[in-house]
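Note that this complex is displayed minus one protein chain, with the remaining chains in position.
Each chain carries a letter (A, B and C) given by its place in the written order, and its residues are counted from 1.
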Amino acid sequence: MVSNRYAVVAMKPLVVLNFKTYLESTGDNALKLAGVCDDVARETGARVVVVPQLVDLRMVVDSVSIPVYAQTVDNVKAGSNTGHVLAEAVKEAGASGSLLNHSECRLRLADIDASVAKLRELKMASIVCTNNVAVTSAAAALGPDYVAVEPPELIGSGVSVSKAQPEVITGSVDAVKRVNGRVSVLCGAGISTGEDLRKAVELGTEGVLLASGIIKAKDQRAALLELVQGMQ
Amino acid sequence: MVSNRYAVVAMKPLVVLNFKTYLESTGDNALKLAGVCDDVARETGARVVVVPQLVDLRMVVDSVSIPVYAQTVDNVKAGSNTGHVLAEAVKEAGASGSLLNHSECRLRLADIDASVAKLRELKMASIVCTNNVAVTSAAAALGPDYVAVEPPELIGSGVSVSKAQPEVITGSVDAVKRVNGRVSVLCGAGISTGEDLRKAVELGTEGVLLASGIIKAKDQRAALLELVQGMQ
Amino acid sequence: MVSNRYAVVAMKPLVVLNFKTYLESTGDNALKLAGVCDDVARETGARVVVVPQLVDLRMVVDSVSIPVYAQTVDNVKAGSNTGHVLAEAVKEAGASGSLLNHSECRLRLADIDASVAKLRELKMASIVCTNNVAVTSAAAALGPDYVAVEPPELIGSGVSVSKAQPEVITGSVDAVKRVNGRVSVLCGAGISTGEDLRKAVELGTEGVLLASGIIKAKDQRAALLELVQGMQ
Partner (left out) sequence: MVSNRYAVVAMKPLVVLNFKTYLESTGDNALKLAGVCDDVARETGARVVVVPQLVDLRMVVDSVSIPVYAQTVDNVKAGSNTGHVLAEAVKEAGASGSLLNHSECRLRLADIDASVAKLRELKMASIVCTNNVAVTSAAAALGPDYVAVEPPELIGSGVSVSKAQPEVITGSVDAVKRVNGRVSVLCGAGISTGEDLRKAVELGTEGVLLASGIIKAKDQRAALLELVQGMQ
């Protein structure tokens, strides 16, 4: 589990890469991209988490040493369910955390709560995605490890939230401090460069959640290197 | 709008009656039951809100002077939507508030936030239903007028939450105070008697949200009278 | 109920006007527009059905003599449901039918089946919306009164399906004949003029389902008159 509980001042920012259902990060391509992330993490000391599709998850776990998260889990118990994502099964496959409530996979409030609690019980990390300061406050009240603020209109836009709406980030950081100081904030939507990452950290977040900025890059390795070295 | 913003110590507790889709509270029966509520409110000074089905809402508004709320509204804008509940349309019909996220109508977190904000903008009251203390905290962070705590296993059970799980109520009251002191707490699930209501108020809530305890009673008027007079 | 069971050759085409959640067809505006439809139907002999929002439905029923349908009903039984549309309640309010599975309100297959059966039991008409020939066949197998074919990409486009994709209409008419000859076909998406309606009828449908073409017109009455008189 990527834990922020004992973070020290000099800790590197966290980079969470959501593979979504892009062909550039599916199957063999998921394996290659995860390998790139693993290499870059080893070479630079960057903290990188990869979030492949469920069907690729175990294979990615078996090939890298960085943490692997699921894109979502469902609020179901072991038993008579079909087509659902059982947190226990995801854990057994080697995932150490999960996104929840991504803007492309919005969940009911009670289900977010139940899944955050279930992941905590399984000693897995949870990242609850949110879309504004009020929803960030609400999500923080549920006690996940992270909230990731992503104004929906900026997702995939190439315009980084840290530039376009810095007040959403600082407002979220302040709100989380008030509601539950043990929750960390990530910054998403439109992130692709080292400058975006540096700005996100300056605004008080622990790192970024991103996807297309790296996955759709002509040279994924170069893009990731630029991102994590923008910090240095 | 039923506002709790300037409540005085002696203010009577709030009784919110959800008509659900019971035949005993549909159509002509909705009109009769709303009339009973209106009478009892006038006779006893009790504060009663009725929550009929949408198709009955305007007719109920036209026949009573107590507040009428919708059972839910959808997070949609005026425009090209079919089968949705537009908050503006509900307001024009005379509703002064709405339930949101009832356990039988759970909503996505981002939709609860958007609908609370929309209702506020329309000067309508919002009651966000919740199922435990963590979810109550999250809902309070969105700034609705009320949260109504209802442990799902007690809904329709005849066993009142104020007796069976008083710690859920007091925990919710405490959590709301910490997160947003302007939000009031209602207590739901298994409420039917004046003693239940009295207990709910003693635990720090402003009143109750209930349904079957009154609607399925042999004598709805007698049941409602007993409920509101249990306070006296 | 608008029945097509005993249609004679000379029967006028059916025009079903979906009010959606446009402000131009909400509340007082719903009443005015329904009045226009009622007048035009009386003056021209056209068969017009209006489909207002649920909260406006009973008021519209009370003010016109043409049939009024709901925009959807839910697959729930009378009882402990909140925020749902009970078919029995809609019937008691005076509706004589309902749309089902509109592209803005897609339903699960088993729910369409249950709602078609429930509406039939209540002697209410059902119009199941579909998006292509295969789905039209499937919907017809459930035995509704009507299927309304609407290629989603043309909805609200101003480009009528009868011109842009006539093969979808004729394919649907043929498919329905094979599967269940008692089901009638309506044509939706992009319909606004009398010529669109005439073309739809020539292609073998019984009429049209439309919305913005009339509702967003500068002069709703003139637009509706032009539509129904295009046939003459």
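Throughout what follows, contacts are C-beta pairs under 8 Å (C-beta built on N, C-alpha and C of every residue); 3 or more make two chains touch, one makes a residue touch a chain.
These numbers come from a predicted model, not from an experiment.
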Seminar exercise, completed: Shown chains contacted by the missing chain are A, C
For this session: Using the definition of touch stated at the top, determine which of C:Val15, C:Leu107, C:Val168 or C:Ala189 touches the missing chain.
Result: C:Leu107
Exercise. Among the options A:Leu17, A:Val40, A:Ile66 or A:Val85, which residue touches the chain absent from this view?
Worked result: A:Val85
Seminar exercise, completed: Out of C:Asn132, C:Ser157 or C:Thr170, only one touches the absent chain, namely C:Asn132
Seminar exercise, completed: chain C residues touching the chain left out here are 101, 103, 106-113, 117, 130-132, 134-135, 137-143, 175, 179
Exercise. Residues on chain A that touch the omitted chain in the whole complex?
Worked result: 18, 20-23, 26-28, 53-59, 70-72, 76-86, 88-90, 92-93, 99, 102-105, 155-156, 211-212
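The definition used in the following text is that only the chains that are shown with their structure count from here on.
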For this session: Mind checking the centre-to-centre distance between chain B and chain C? Centres are C-alpha means, answer in whole Å.
Result: 35
Seminar exercise, completed: Rounded to the nearest Å, the gap separating the Cα centres of chain A and chain C is 45
Problem set entry | Shared-contact residues (touching 2 or more other chains) in chain B | 103
